[in-house]
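To keep things clear, I will list the structure first and then write my remarks on it.
Here the complex is missing one protein chain, while the rest keep their positions.
Think of it as A, B, C and D in the order they're written, each chain with its own count starting at 1.
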Amino acid sequence: MLSVNNIEVIYDHVILVLKGTSLEVPDGSIVALLGANGAGKTTTLKAISNLLHAERGEVTKGSIEFDGTQVHDLSPNELVKRGCIQVMEGRHVFEHLTVEENLLTGTYTRKESRSAIAEELEKTYTYFPRLKERKSSQAGYTSGGEQQMLVIGRALMSKPKMILLDEPSMGLAPQLVEEIFEIVKDLNQHEGVSFLLAEQNTNIALRYANYGYVLENGRVVMDGKASELRENEDVKEFYLGVGGEGRKNFRDVKNYRRRKRWL
Amino acid sequence: MSAENNTGDVLLSVDHISLAFGGVKALTDINFEIRKKEIFAIIGPNGAGKTSMLNVINGFYHPQDGEIHFKGLHRKQMRPHEAAVQGIARTFQNVALFKGMSTLNNIMAGRNLKMKANLFWQALYYGPARKEEMENRKFVEDIIDFLEIQAIRRTPVGKLPYGLQKRVELGRALAMEPELLLLDEPMAGMNIEEKQDMCRFILDINEQYGTTIVLIEHDMGVVMDLSERLIVLDYGRKIAEGNPDEIRGNQAVIDAYLGVAHTN
Amino acid sequence: MEFLTAIFIQPFFDMVDDPVLFLQVIWEGFVTGILYSLIAFGFVLIFKASGVFNFAQGIMVVFAALTLVGLHENGVPAFIALPITIVVMYALAFSVERLVLRSLVNQPDIILFMATIGLTFFLIGFGEFIFGGEPKMMITEELLLPYDSITFFDDMLILQEIDIAASVIAVIALIILALFLGKTKIGIALRAVADDHQAALSVGVSLNTIWVVVWFISGIIALITGIMWGAKSDVSFALSIIAFKALPVLILGGFTSVPGAIVGGLIIGIGEKIGEFYWGHLVGGSIEGWLAYMIALVFLFFRPQGLFGEKIIERV
Amino acid sequence: MFYREAGQFKSSYVADQELFPVKQDRLGIFLIIGFSFIVIPLIANDYWLQAILIPFLIFSLAALGLNLLTGYAGQLSLGTGGFMAVGAYSCYKLVTVFPETNVILLILLSGFISAGVGLIFGIPSLRIKGFYLAVATLAAQFFFEWLFGRVKWFYNYNDSGAIEVQVRKVFDIAVTGPVATTQARYMVVLCIVTVLALIAVNIVRGRIGRAWMAIRDMDIAAELIGIRPLTTKLIAFAISSYYAGVAGALYVFTYLGSAEVEVFDINISFEILFMIIIGGLGSISGAFFGAAFIVLIPILITNLPLILGIPINTATVEHFNFMILGALIVLFLIFEPHGLAKIWSILREKLRVWPFPY
Partner (left out) sequence: MKNKIFLTLIASVISCLWLSQGVMAAKGIYIPLFTYRTGPFAGSGIPNANGMSDYLNMLNERDGGIGGVPLIVEECETGYNTKKGVECYEKVKPNNPVVINPYSTGITLQLIPKSPVDKIPVHSMAYGLSAAADGSVFPWVFNYPSTYWNQASAIIKYIGYQEGGMSNLKGKKIGFIFLESGYGREPIPLFEELSAELGYELFTIPVAFKESQNQSSHWLKVRKEKPDWMIMWGWGVMNPTAIKEATRIKFNMEKFVGVWWSGGEDDARPAGKAAKGYKSSNFHGIGTNYPAIQDILKYIVDKGKSQVKDRSRVGENFYMRGVFNSVLVAEAIRTAQGKYGNRVITSAEMRWGMENLNLTSARLAEIGLPGFANPIKVTCDDHANNGPIYIQQWNGTSWERVSGWINSMDRVRPMLEKAAADYKAKNSVPDRTIPCS
């Protein structure tokens, strides 16, 4: 469904962020994109959804294909119409709109009757019952978890085939993280939505994903089935924090580091 | 309980604090004490009022009821910069660095309160102004060394990756030489390795400088390992208080927050 | 003492003494206020949709009026010139979006603000280049706008028919706009864009379409304002100075509120006329230029987001 | 190749905190200063000095002031023209009240009156932010335009309604008034601008500068690390108004020679805002770049057809002037929103690694 081939992204004409990244998201799957901060996860997602332009970044090499078409010439609006939507990092809700109005913005690209949209709204509320409770309050005043649900729900309103989900777990309580990932799984199973998931929380991401890519320094350094990655020693050590003898207490982490990370 | 716990005297105590925004209750009748040199954690679901609590402590919000006692002084209201003068520093949930400034300048800004040279000398950049600039620069360089961010000294922080920004923010708070350091989700969005680094910094700060630390964090591994005592908030109320082991087993906490008994 | 009387007693005495004249002052203030509101409308609309503080609104008023009059001067009948002007305003909206806004997505507010000042310069030069710098007469009669006056109380209260027409048209425009913003899909999308460009982009809102739409609507409003104000004096680039009078209206009403623009316009309009008429002479008169700003500033001190502005959500 | 800092190591914080840590920069700045002080007065004619360089320097100074306020402290102001007027009129009053005092001293003093006024109009900044504040500063602009036109005391009851500059001598050389040579006036302006620019650089790299930037970037966080928002903003308003005031005094005393309050109208405020945005917000050199751009471009456009011998009437040229200036502003913002100073620094960055990209 989505394939990214060897792309290079440069910001501001000078800062090279992605250096030949390739990945693929098959139809109906959840793919996780793992990596440290600054590895280029968000940039990859934005390159796909064509939001880079607004940040003075551009794809200088390689190609991205969604559903058989080159993404490069499509506006974000066109992409959403075709079923590829991004949920941005940091829960960008429309603060001054109500929850329901927020959801309705998701239907912007759809040319359907009011009743069809009302139906869609109901369906979204079944996935996110919490949103229904708060539907007429201003989105700016809802909690972090509700905002995260709101942005996913908003994306859902556009009837996407694929959602690019950026850091859904950031700053959320463990219970909520589980809840959100459960919803992701549900949507994947019942609605057939594919997910490309950029996530710091390797542990939970690999639990829900089918496949994973590990990104470091703008390059894919490792990829494989989620179950395989979970067993991989390096991943265990650097991303899951379970070394050879099980989980280390954070108090006991040694005062030196095995590997110098780039700064 | 305080009798058997020997961490030290009470540094800050929160007395029946209630806070509301236009009718919506954010905090209801909160009480707790923080002792000198301990690492104290506040946990709870999103929207439980954790950040509001920090905002009350450092004077950004003014509670309708209750009082805060800090270093023996008690107060109902104060301006944030007064809190800073008294030695309270903090970091933010969404990094609140000065994006247009370099790492060095961000941390130097933290020294603001320690610098006194008047406008005249600053305009000339000579005499006392130059001298204090150098002294504080040295102090800041120590922090930079400590946090291992030498390589980004001159980089505008807006261009740094998130994890490093968090570290710079910690550096800025440290530059204030605080007695009480409030950390709001310092590990959010970090991978294990970065979290390990951050934990090490927090522990070192606590040990080396004897700084009292209040921590808000969602990673239960981190919270349980680092904190000596913690309280749990839910819907603006305190539902539990105790050491990590007590909290782990507390049914109310499990229901409201942890979901299942926590294993990583 | 005498001075205090002049400030605190005499003006009110004057008002009661000649109530018809007082009514006339209020009416003039009301009419001026309506025109301020119309300009502020255009601002608010663009600000809401694109976060752009459109300094060029004042010049758009002149540009629209000048195009209309200029076409007429070159032999185009008024009722053909009008639709052509509307097309020109659409072309303007379209080119602004294509050439300016599109390239400036996500830039800081001040950059967009500056861009509109650049646009102002361009339009001044362009407009004068095409139509010449000479002041022109508004073609009130040709557009079938009434130009007589109605008098009451033995000629003591004089209402101009064109002022009445301006008020009616402004009210209709307000109602249409309010419905448009609150109820339609584009209206909601428009407010979404105002909140967060990037997020709006990410849900598939086409910024480009939205911007063309709002700039076009603002252009139409500018045209209405231009006709009405042009009828009061003449049409030349000096007219753009009145845009400065819309700014205090904006701070008073809040940058994002359509009702705010109306109420703010009326407060400023009536306030400055009463102020000038009953108090102005105490300091030598002609204080309208800054009085409006002072009124706005006083209000602002108590409500930093304006009377109707959305509350600023501040979080840390 | 030639622009490398390799090999220039700093062994102390003192050296590292130097104004221009890179040797080539240091050299460059000395060259520029030397050129302006020695070469220009020797070779430039009246037209260059009076019509281009003096206004360029004066506008640079005003832009510098506004950049301290808007670029560094983040407080948008459209009242620059008003503050310049305060400087100019107070200078006029001072000069007539103290006719024997050194006029340069009085020009510098008049800035303080402007600073005081700036302080008062800065008070709303405590509660008002962004464009709301910008509109509030317009109140200052319009109020002063009205005041100086209305109250005759400010212009000494002159029939013309204008303030007129008398001849004043410093070391027996006339520096103001009609008999002052353009060279003398240029040198006065240059000295004042150089000293004030140096002071601006010092202020922004010290504690106050950091406090300003902190307030600009994130006012809440700044407050929480102990920066007092009101004090900091007010200092910014005062210092910025000081610069504007001195610029205003110079504008009348060394450039126009006689002025009605209309010369300080709203357009001048906008011009100066243009300068700092085109030059680069939050950059000292940006103020100079921006002033050069805004002063030079219209003059160039006006003179270009004349030089090329294209017969075109002056009105059309002026129309094109507006169009081109407007288009250039928009283009610049699209091209490089961070202004000429940013282009300059990218250029330097490239020079540093030249001939290898990245």
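To be clear about the criterion, a residue touches a chain if its C-beta (ideal position, glycine included) is under 8 Å from a C-beta of that chain, and two chains touch if they have at least 3 such contacts.
Being a predicted model, the structure only gives us computed values, none of them experimental.
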(request) From the touch rule at the top of the page, work out which displayed chains the omitted chain touches. (result) C, D
(message) One chain isn't shown here. Among D:Pro41, D:Gly130 or D:Gly257, which residue touches it?
(response) D:Gly257
(message) Counting contacts across the full complex, list the positions on chain D that touch the omitted chain.
(response) 45-48, 50-52, 55, 96, 142, 145-146, 149-150, 156, 158-162, 164-167, 177-179, 255-260, 262-263, 292, 296-297, 299-300, 302-304, 306-307, 313-315, 317-319, 322, 335-336, 340, 343, 346-347, 350
(request) Please give every residue of chain C in contact with the chain that is not shown. (result) 18, 21, 24-25, 28-29, 31-32, 128, 132-135, 137-138, 147, 149, 155, 158, 160, 229, 232-234, 236-239, 241-242, 244-245, 272-273, 276-277, 280-281, 284-286, 288-289
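Here is the rule we go by: only the chains that are shown with their structure count from here on.
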(message) Measuring between Cα centroids, which chain is at the maximum distance from chain A?
(response) D
(message) Quick check: how many Å separate the C-alpha centres of chain A and chain B?
(response) 29
(message) Can you compute the centre-to-centre distance for chain B and chain D, using the mean CA position of each chain? Integer Å is fine.
(response) 41
(message) Among all residues of chain B, which ones touch two or more of the remaining chains?
(response) 60, 92-94, 96
(message) Quick check: what residues of chain D touch more than one other chain, meaning two or more?
(response) 220-221
(message) Using the touch definition from the top, list the residues of chain D that touch chain C in their complex.
(response) 70, 76, 124, 127-132, 135-136, 138-139, 142-143, 145-146, 150, 220-221, 266, 270, 273-274, 277, 281, 315-316, 318-330, 333-334, 337
(request) Under the touch definition given earlier, write down the residues of chain C that touch chain D in their complex. (result) 53, 99-100, 103-104, 107-111, 113-115, 117-126, 128-129, 133, 244, 247-248, 250-251, 255, 283-284, 286-287, 289-290, 293-294, 296-297, 300-301, 304-306, 314, 316
(message) Show me the residue ranges of chain A that touch chain C in the complex, using the header's touch definition.
(response) 49, 51, 53-55, 75-77, 79-81, 85-88, 92-97, 101-102, 104-109, 138, 140-141, 151, 154-155, 158
